[in-house]
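Every protein chain except one is present and positioned as in the full complex.
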Amino acid sequence: MLLASELGTLFRRVRTIAMLGALALVPILIAVAVKVTTAGDSGRGPAFLDQITQNGLFVAFTALVVSIPLFLPMTVGVVAGDTIAGEASHGTLRYLLVAPSGRLRLLAVKYAGAAAFCLAATSVVVVSGVIVGALLFPVRDVTLLSGDTIGPGDFAIRCVLLAGYVVLSLLGLSAIGLFISTLTSVPVGAMAATIVLSAVSQILDNLPQLEAIQPYLFSHLWLGFGDLLRQPISWDSYGQNALLQLGYVTVFGGAAVWRFLTKDVLS
Amino acid sequence: MPQLAIETHGLTKRFGAQLAVDGLDLAVPAGTVFGFLGPNGSGKTTTIRMLLGLASSTDGEIRMLEEAMPSAIESVLPRVGALVEGPAFYPFLSGRANLLRLDAADRRSPLGTRRARVDAALERVGLTAAARKRAHAYSLGMKQRLGLANALLAPRDLLILDEPTNGLDPQGTREVRAIIRSVADEGATVFVSSHLLSEIEQLCSHVAVMSRGRLVAQGTLQELRAQSIRRLVVLSPDPDAARRVLAGLGLAPSVRVCPDGGAELTAELPDPTMLAENATRALVEAGVRVRGIAVAGETLEERFVALTGEGFDVAG
Partner (left out) sequence: MNRYARWIPAVAVPALVVAGAIAVPAVASAAPTLPEKSPAQVLAMVADAKGVSYSGTLEQSSNLGLPQLPASAASPHAAASDSTAADLLQLLSRTNRIRVYVDGETKQRVQVLDDLAERDVVRNGSTVWTWDSKGRKATKVTLPSKGAATKSDSTVTPASLAAKLIAAVQPATQLSVSSTASIAGRDAYQLTMTPKTAGTLVRDVVLSVDAKTGLPLQVRVDATGQKAAAVTVGFTAIDYGKPDAKLFDFSAPSGAKVTTKDLSQAKRPEGNHGAVPQGADAARPSTVGTGWSTIAVLPAASDDRSRGLQSQKLFGQLTQKVAGGSAVQTSLVSVLFADDGRVLVGAVPVSALQAAAG
């Protein structure tokens, strides 16, 4: 019941709706830009961009690729960083705890809310991409990375798997945000720290000197969803990513629990 | 021994090197309206946070509603309504939505009666008309009343109210007092903190006084009044003679010369059995002319200033 209230509060909030709206704009902007400049087939640009003109179903995919490094971590950072710090800054944290919500339960509900936002954000990009792609471009069979061709129905299943992969990828970041959020009562600080960490992780992932630690960075497998576009699907990165994110959720979730259960709520 | 709604033993809170609350032994009898008085920064809010399990104590024990805190927090807090350090709400939600959310936070509160209880609480604090307005549009007084409504969402055995009339106009203050009295009439214990003596005097039957983290007095208001020092005030045109007589009685009067040539002599009466009439007879027998004689009781305010070493905002 607290979860229902949390979701209601989160998704009725203007800020949340605005962020989801901005994410919905990503595929629309991509599709319109490609449509307007469609005259010259440059063959350059991000992967798949040139395939959009041939197949509208690629709009959703391209939008996800574009959103993963920045837009999704940014919005997730805002929501995850706000979880506890936001309540603390409103002063509502003390009233929730006095209700009493139970500290562990509140933390769990807050994390579930952040995870629900990850799902909503990813779904918004995919659904908006599919709709605008179908409106502006032809919809036909999809060529996979392996060169094999599948029908739109099979592609829809892969899109769902893809969205699941992206949501999974964001769970570790959400746990980090939750932990940082228990450290402060300044939500903007927690949000910024979470977003900066996601950027730092991606930068470290690109420095060859740090190859030894790269497999343990939470963003290491963010772009590994290409494996879902092979024939047959390669589940390796899905499984590895699940394990990696589970590790982050456990470590930072544990740290958040430890911190929040012992914290004096003075705001 | 009456039942105690709140009981602490040696309750202590230390922030680094600073002792915010030092060895507090509170005893709040059940069914009373209990005033928790102290200047700002004397440790009242920190004590309330510890009572409600928001902050951990460095040392000491807390029992609330006959159960140990914070280990029994899940069974105690549903019976406690609280207003802690001012009201706080989600500014983007309506007053009503705020209450619905805070009620949902309590796992034990029944969903079936939630809307009815929220509406009743809003009605009780007079916010029914503004229930659908967003909380950020509320005046401070409205927020204060909404906070009170939150504390009254369910039938409570104990209300802990931190500065409940802060920021209210005189009309709002009267209304809040009426609400607190009505809750007390229903049998609940009300624990009200305030830095305003007048607030406590008008509402409470019992009082505890905090100063710099320590409890300096505790008891009924009458007990505290009885402890206060009485003074003998003599108006006489013969101040020197009067002073000699009073000194002969063992008093140490201070003399203030009035512009008309007379003087006002003031002396503390150390012993309650020492009656003012003895002084009157002695003055008359010594031929001292007396314009007026009176026994002045110390005001509660003066008493608390003496206890805490600080002044109170009497006017608020």
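Note that the chains take the letters A and B in the order they are written out, and that residue 1 is the start of every chain.
Just so we're on the same page, a contact is a pair of C-beta atoms (placed from the backbone, for glycine too) under 8 Å apart; a residue touches a chain by one contact, two chains touch by 3 or more.
Since we're looking at a predicted model, the values are computed, not measured.
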| item | value |
| --- | --- |
| Touching the absent chain when the full complex is considered, from A:119, A:223 or A:266 | A:223 |
| Chain not shown: contacting residue from A:145, A:199 or A:266 | A:145 |
| Positions on chain A contacted by the hidden chain, ascending | 44, 47-48, 51, 54, 65, 140-141, 143, 145-149, 206-209, 211, 223-224, 226-227, 230-232, 234, 236, 247, 250-251, 254-255, 257-258, 261-262 |
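To be clear about the criterion, only the chains that are shown with their structure count from here on.
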| item | value |
| --- | --- |
| Distance from chain B to chain A - Cα centre to Cα centre, in angstrom | 51 |
| Complex contact set, residues of chain A against chain B | 1-2, 4-5, 8-9, 12-14, 90-92, 94-102, 105-106, 262, 264-266 |
| Touching residues on chain B, where the partner in the complex is chain A | 49, 52-56, 73-74, 77-78, 80, 82, 84-93, 100-107, 109, 111, 150 |
